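Only one protein chain is missing from this complex, and each of the others stays in its spot.
Take a look at subunit A:
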Amino acid sequence: MPKAMLQAAWISSAELSLNAILQLDPVSLERLKALSGQVIRLEMTEPSFHLCLLPHAQGLDLLQHCEARPDLTLRGSASAFLQMAQSPDMQSQMFGKGISLEGDLGLANQLKQLISGFQIDWEEWLANILGDTLAHPLAQGLRQSAAQGQRMASSLTASLLEYLQEEVRLLPPHPEVDAFLDEVEQVRDDVERLEARIQRLRQKGLNTTR
């Protein structure tokens, strides 16, 4: 049970502080009111965690267990969510990069408008819930792990390519492909030259028979 209490405490303080900020933002509250009755589910991988957001006229209800079918589900890693929240260009982050959407895409658009209207420093917000000492390294860590993830992804691609080319030889390495292409070029040129020569000889033969 301590885990349940801890989670309840975390979500409760997140909800309280988020709604306290939203009270100062009447435009966002109007937009949230228009979305009331909708259920938006966030599913985070690494670390694995899910949360339902239920907009209403006074802000957002955050719930861990929600029986209602979500109208929209956003899936992605925690760092992708943080990047989305902090990115000035929300659209590129939400559609395609790192976060996948399922459900009502019209709602996704409204949500995007809503979030880009927020003037919230998410790192500051995390700091309010977790304390500065924890929030800054956490945000830093998430950013670093995102960068590291990208590095890992590109190095993985490189070593996979090497494996396919050099070890199992399923794919030809670059120089081999280049040499092969050169040879193809050579053959094509030779064929063209031969064709021209045949043409010339035929012409010659025609002239001598006359």
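Note that a residue touches a chain if its C-beta (ideal position, glycine included) is under 8 Å from a C-beta of that chain, and two chains touch if they have at least 3 such contacts; residues count from 1.
Keep in mind that, in the parts below, contacts and distances are computed from a predicted model.
Undergrad: Since a chain is absent, check the UniProt entry for it and pick the matching name: "Glycine cleavage system H protein", "ATP synthase subunit b", "Ubiquinone/menaquinone biosynthesis C-methyltransferase UbiE" or "Ion-translocating oxidoreductase complex subunit D".
TA: The chain we cannot see is, by its UniProt record, "Ubiquinone/menaquinone biosynthesis C-methyltransferase UbiE".
Undergrad: Which one, A:Asp25, A:Glu43 or A:Asp61, makes contact with the chain that was left out?
TA: Of the candidates A:Asp25, A:Glu43 or A:Asp61, A:Asp61 is in touch with the missing chain.
Undergrad: What subunit A residues would touch the chain not displayed?
TA: 1, 4-5, 8-9, 11-12, 36-37, 54, 56-58, 61, 63-68
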